[in-house]
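A protein chain is absent from this complex, but the other protein chains hold their places.
Now for chain A:
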Amino acid sequence: MMNKLIFGRYIPGDSFIHTLDPRAKLLASFYFIGIIFLANNWQTYGILAIFTLFAIFLSKVNIRFFIRGIKPLIWLILFTVALQMLFTQGGTVYFSWGIFTITEFGVINGLFIFCRFVLIIFMSTLLTLTTPPLDLSDAIEYLLRPLKAVHFPVHEVSLMLSIALRFVPTLMDETEKIMNAQRARGVDFGEGNLVQKMKAVVPLLIPLFVSSFNRAEDLATAMEARGYQGGDGRTKYRVLHWHSKDTAVILAFVALTVVLIFLRS
C-alpha cells in the first residue's frame, strides 16, 4: 500500500546531483518553488521545464519514477486544473453553461497550473530521491542556525527531526506487521462503510501507540546511558562540505532567475 509511494524515498547513487551538498540541494529546491511563480508565459515555462529535465538527467534516475511520483497527486492536480478552466473569465469563449464557462484564458491558465504542479513535484521528488533523509535533517539544522538568536531550540528540533526520519521506515514495518497480525485475526481493513472502516483502525492504532511509547522510553534510556545530556558542547560526526560545484548550482539558479525575469511578459 505505502510501497507505491515514490515521493520521499531515497535511491542510492553517485551522480552529480547525488554528490551535491544537501544544503545546496535544499536551498535550490525551495528557491525553485519560489521562482516558478515568476513564469507566466510559454517561453518561461519552457525554460523551467528544460532546466528541470536537465537536472533529472544529471541525477541519472529513470524519469519513470518521477512520473509515478505524480500519480498519488493526480486527482488534486486535475481538480485544481478543472476549477481554473471552468471559472476563469476572459478571451474567446469556447463553451458556456450556467456559471461554467470554458474560455481561452481559462484553458491556458489551467495548463500553466498543471505545468507548475508537475515541475514542483519533479523538483521536490528529485531532492528526496537523491538525498538521504539524515543528510536532509543535517542541512535543515545548519540552515536553521540563525534562528538561535531568537532562542529557537535548533538542536532539539533537528534531533527530533532526525529521530523521526530514522523511525519512519521502522514504524512502517511495524504498522505492516500489526496489520498482518490483525488481518490474520479476522480484521478487514478498508472494507465496509465508514464507521466499520474507522472501527477497524482501532486494533492497529492502539498497538502502534503503545509500541511507540515503549520505543521512546527505551531510546531515551539508551541515549542517557551513552552520555547524552543535550546539545551543548557536542561535536559533529557528519560534517557537511560545501564545494565549488555547490556554488555553481546556486549560480545556475540565479542565472535562471535572470532569464525568467527577462522573458516574462
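As a convention for this text, contacts are C-beta pairs under 8 Å (C-beta built on N, C-alpha and C of every residue); 3 or more make two chains touch, one makes a residue touch a chain; residues count from 1.
Keep this in mind: contacts and distances are computed from a predicted model.
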Choices "Energy-coupling factor transporter ATP-binding protein EcfA2", "Light-independent protochlorophyllide reductase subunit N", "Na(+)/H(+) antiporter subunit B" or "Cytochrome bd-type quinol oxidase subunit 2" - which one is the UniProt name of the chain not shown: "Energy-coupling factor transporter ATP-binding protein EcfA2"
Selected residue (touches chain absent from view) among A:Asn180, A:Thr221 or A:Thr247: A:Asn180
Chain not shown: contacting residue from A:Val93, A:Ile206, A:Ala220 or A:Val254: A:Ile206
Residues of chain A (touch criterion as defined above) contacting the omitted chain: 3-4, 6, 9, 11, 61-62, 65, 68, 174, 177-178, 180-188, 191, 202-203, 206-207, 210-211
